[in-house]
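What follows is a single structure, and I will ask about it in a moment.
All protein chains of the complex are present and in place, except for one that has been dropped.
So that you can tell them apart, the chains are marked A, B and C in the order they are listed, and the count of residues begins at 1 in each.
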Amino acid sequence: MNTSQQDRSYCLVTSCPDRVGIVAAVSQFVAERGGSLDESNHHSDHDGQRFFMRNVIDANSLSISVEAFREQFTPLAQKLDMKWHIRDSLKPQNVVIFASKASHCLSDLLYRWHSGELNCAIPCVISNHENLRSIVEWYGIPFHYVPVDKDSKAAAFARMSAIVAENNTDTIVLARYMQIIPAELCRDFSGRLINIHHSFLPSFIGANPYQKAFDRGVKLIGATSHYVTEELDEGPIIEQDVIRVSHSCNKDDLVRLGRDVERSVLSKALRYHLEDRVMIQGNKTIVF
Amino acid sequence: MNTSQQDRSYCLVTSCPDRVGIVAAVSQFVAERGGSLDESNHHSDHDGQRFFMRNVIDANSLSISVEAFREQFTPLAQKLDMKWHIRDSLKPQNVVIFASKASHCLSDLLYRWHSGELNCAIPCVISNHENLRSIVEWYGIPFHYVPVDKDSKAAAFARMSAIVAENNTDTIVLARYMQIIPAELCRDFSGRLINIHHSFLPSFIGANPYQKAFDRGVKLIGATSHYVTEELDEGPIIEQDVIRVSHSCNKDDLVRLGRDVERSVLSKALRYHLEDRVMIQGNKTIVF
Amino acid sequence: MNTSQQDRSYCLVTSCPDRVGIVAAVSQFVAERGGSLDESNHHSDHDGQRFFMRNVIDANSLSISVEAFREQFTPLAQKLDMKWHIRDSLKPQNVVIFASKASHCLSDLLYRWHSGELNCAIPCVISNHENLRSIVEWYGIPFHYVPVDKDSKAAAFARMSAIVAENNTDTIVLARYMQIIPAELCRDFSGRLINIHHSFLPSFIGANPYQKAFDRGVKLIGATSHYVTEELDEGPIIEQDVIRVSHSCNKDDLVRLGRDVERSVLSKALRYHLEDRVMIQGNKTIVF
Partner (left out) sequence: MNTSQQDRSYCLVTSCPDRVGIVAAVSQFVAERGGSLDESNHHSDHDGQRFFMRNVIDANSLSISVEAFREQFTPLAQKLDMKWHIRDSLKPQNVVIFASKASHCLSDLLYRWHSGELNCAIPCVISNHENLRSIVEWYGIPFHYVPVDKDSKAAAFARMSAIVAENNTDTIVLARYMQIIPAELCRDFSGRLINIHHSFLPSFIGANPYQKAFDRGVKLIGATSHYVTEELDEGPIIEQDVIRVSHSCNKDDLVRLGRDVERSVLSKALRYHLEDRVMIQGNKTIVF
């Protein structure tokens, strides 16, 4: 997905109060500038009376620059009371990953990024443990060790926020980062801070979900990727999946089997996010 | 899904050579007549350079009748070289089901129709066996027994075609009807004749797929619903699914487990078809 | 699965404190009487230090009657401190189904029973609504209408318990029966009273799980079949499954899609139960 000039596209994402004629107005605007649509997704949220739209425009078909598009589109967006942005596939997001000791989610993200599945830059990885430095650096990515203990928590997060700021970070991914994120960082990165929780939420919120799943005797275990909000494990869900387990699985088996679901769910959620497929409405997501 | 006046909708389905401005032109047309879009799906087929679109319009929002829509839309459709139709949810299709001895697919379709999941009329069921008469008639649906044997095959199909014609049949469903359909009927009902094959096509084409699956030792068995063409089991695939099996399953277990997949896949395929979600391009389908 | 003399089998199910030599002792006992094992399943519960075993014995291979087996096996069972039973496939369980207005689970169970997938007798169906009488009676099964309202609840359940007793009921199935079962009935049918809950437990316990799932914005919905205990939706889980949903599903779509999972999960759970595959250990199940 690391796009070339030839595949260059602009992704136009909009939401506005629902009314007749939105699609007509926007597609007219694009067509008048020669824009060819590679993909188009719509959703009317009936409860919220809001309309969501995502258009992928072939950049080479458009007669104007993306900057000119932004300028010319603004009056229409204002008229329709839109929230909107347009992203150039050649200017991918900067994604900073927070990791802890567990390697499975981080390794999977790095592997997929390296093989071109995730259209983003990864300016650095921050971890409160040293054990993953070697694999991160193998990928040529800077690794920052920021230990977090009870007394130094504020200082540690201040340092992490500084690193995040220095790297012009668009999105933060918590790849099994086991610390609770300060409320301020949650707010600053609202809709841009993605977590993987190792249960099928809303079951087994909080710590030790595999132990809880084992104790309850469930027949499927799951994982949930969601945007982080100030309320623990309560943010908008992006993606979930499950895997079958049986009475013959002990808790370690659940942990092992769960790793596969976690890494798959997190990488899908990040991919959807990077492709601007995810829109937030209240505490829910639309995933085009 | 048996829609009421309140939920009434028109489903506009179009395909045409791809070019800039199709969405703009069609959505403009709809918006100018007050039409509110409940759902909208697009697809560009890059190989065939063809554009496919499905719009569900809230009937109550539209300022004109569906007949007037048809008349007024025609010039635009001609200009864009479109194949198109618009369907009124209050005028559902007539679906005739062909069945044989096996009850699982037929029973499931009748149950779903009865509970309102399938927006269609079922004017009759035709079978070459008598054993399913009772359940069909319990649902208040006429049952026609048309036996088929080697010598009378042409006569039998002539009678079936007559029944099909008398009932203004829009779509025929083969609910595990085990006879090969005459080429003429395949042509007459091109894109409107749906079969369920009890394997994951293209594996195990033809007779006895469960025996073949058992003999090959596959770890998943499947079912495939497709439009019937003159070439056996080679028509455009609408839906497929699989279920896990193991070495402990004998052939009868495969048959039993497969029944659940067959009925689920067939009912989904029919539902998609009735909702005008399925469009045919070459020997493949687009399923919105 | 309605077995004939030819396929007749005895299912021997045992659990006892774990120790060396249990399999040897039991299989020796069976082999000495000519018994050929069609299937054999073992499980050691390490937490509970308990050993569970299920053996399916080809009845025609055994040199003694099932009554003689019971008598001769007793000393060994006592020595090993076993809980055990042996069931003759020609003497299937009596299963009474409690239903309410919703037809999908009941219809599916009746269909599967009729087609021979469930090896049991269904002496009657009890419902607090009249609407399902016709389909139940089509299957030739007596239908008892026992309305339940706030003031008559005790009397209604007394009448239901009487019907249950008259029919020598082995197992009760709640096929979306929406009333809370009295504690006494829960205790009397401990491990023999099966419910289907329309969520992926422990998520969304109690009423309106689909509304709760919709509000939380989950990406998969599920169903759970469990043995009923006095604590609502907290009993041992037999089977669970899920289905994918998206932002385009409204609550009615969840209800519709969920029906397919509910009926599939309930029929599997009942089948496992009827085949003596389910053993309870604490608040969990072993499902062989």
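The rule is short, and it goes like this: a residue touches a chain if its C-beta (ideal position, glycine included) is under 8 Å from a C-beta of that chain, and two chains touch if they have at least 3 such contacts.
These figures come from a predicted structure and were not determined experimentally.
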Of C:34, C:116, C:142 or C:282, the residue that touches the missing chain is C:34
From the list A:104, A:144 or A:216, which touches the chain that is not on show?
A:104
Name, in rising order, the residues on chain A that touch the hidden chain in the full complex.
39, 103-104, 107, 111, 115, 117, 134-135, 138, 248, 256, 260, 264
Extract the touching residues of chain B with respect to the undisplayed chain.
43, 46, 200-204, 216-220, 222, 236-242, 246-248, 250, 283-287
Interface with the undisplayed chain - residues on chain C:
20-21, 23-24, 27-28, 30-32, 34-40, 42, 44, 61
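FYI, only the chains that are shown with their structure count from here on.
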How would the chain B/chain C interface be labelled, same or different, where same requires over half of its residue numbers to be shared?
same
Could you grab the centroid distance between chain B and chain C? Build each centroid from C-alpha atoms only and quote it in angstrom.
36
Two or more other chains touching the same residue: where does that happen in chain A?
none
